[in-house]
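Take this structure, written in structure tokens, and hold onto it; I'll ask about it next.
Complex shown without one protein chain; remaining protein chains in place.
On to chain A.
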Amino acid sequence: MVEVSTPVKWLLRVLAIGYVFLLVAWPVSTIVREAFADGLGTFVEIFSDEQAVNALTLTVQVAVQAVLINLVFGVGISLLLVRYEFPGKRVLSALVDLPMAVSPVVVGLSLLLVYNGRDGWFGEHLEKWGVQIIFSGTGMIMATCFVALPLVIREVVPVLTEIGDDQEQAARSLGANARQTFLRITLPSIKWAVVYGVVLSLARSLGEFGAVKIVSGNVANQTQTATLLVEKQYQSFDQAGAYAVSFILAFVSVLCIVVVSILRPKEHSK
């Protein structure tokens, strides 16, 4: 550690805290204040408003399905990236990071171009078979999967790299087949990374806006998620409602992070 003089130490602390306060804590706290401006009244209203309940339910449905899909593919791709050598590995690794860099709006647009029913590359054929992707739950789940894809992988890859494949080789030499090795050795070793990745993905998926807005069509009671509802409420001067739904979204995300930070230290103390 570098020794820093006391005034510098305090200056750095004030800077860091001030930055986070102005950028994160204060704005979020105003949401809380506004949401509770009428006490619990707004919330009673929200939960008795069919449109709001539908939007929240849809958000949860889309997020949970997207997280489950990302869990399976995330762990699979992580294993592929860490344990195997194959041509195009670096390309795959870079592609996995792409959703971090690309704006969700672009993601939505590109999905629209490929899967729309009128002139999309696959969309026309799929529509003939009776499968509709754009303006339906499927498209929204795909968009959400896309934006949350790196979260599980970026958590799991470093842990897989760190534990190495010694334990897996030992399990193989003791007679375990690939499935047994994965379930008994690999999975328990990366358990916490997976949990953390899942929670991050969940928080990210609940809050997804741009990509979902484009592929969903934003039809109230059908393809309108909570974030889309917030925007609509805000634009139609229902600010109280917008704040209340925002608060619910923020609360769930914060809850996710709190749960993880409570779980996380256990892994280190082991």
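Observations, loosely collected:
The definition used in the following text is that a residue touches a chain if its C-beta (ideal position, glycine included) is under 8 Å from a C-beta of that chain, and two chains touch if they have at least 3 such contacts; residues count from 1.
Keep this in mind: contacts and distances are computed from a predicted model.
Among the names given as "ABC-type quaternary amine transporter", "NADH:ubiquinone oxidoreductase 30kDa subunit domain-containing protein", "Iron complex transport system ATP-binding protein" or "Glycosyl transferase family 8", UniProt records the absent chain under the name "ABC-type quaternary amine transporter". Touching the missing chain, out of A:Ser93, A:Ser110 or A:Ser189, is residue A:Ser189. Screening A:Ala171, A:Val198, A:Leu228 or A:Val245 against the full complex identifies A:Ala171 as the residue touching the chain left out.
Although one chain is hidden here, its contacts on chain A can still be listed: residues 163, 166-167, 169-177, 180, 184-185, 188-189, 270.
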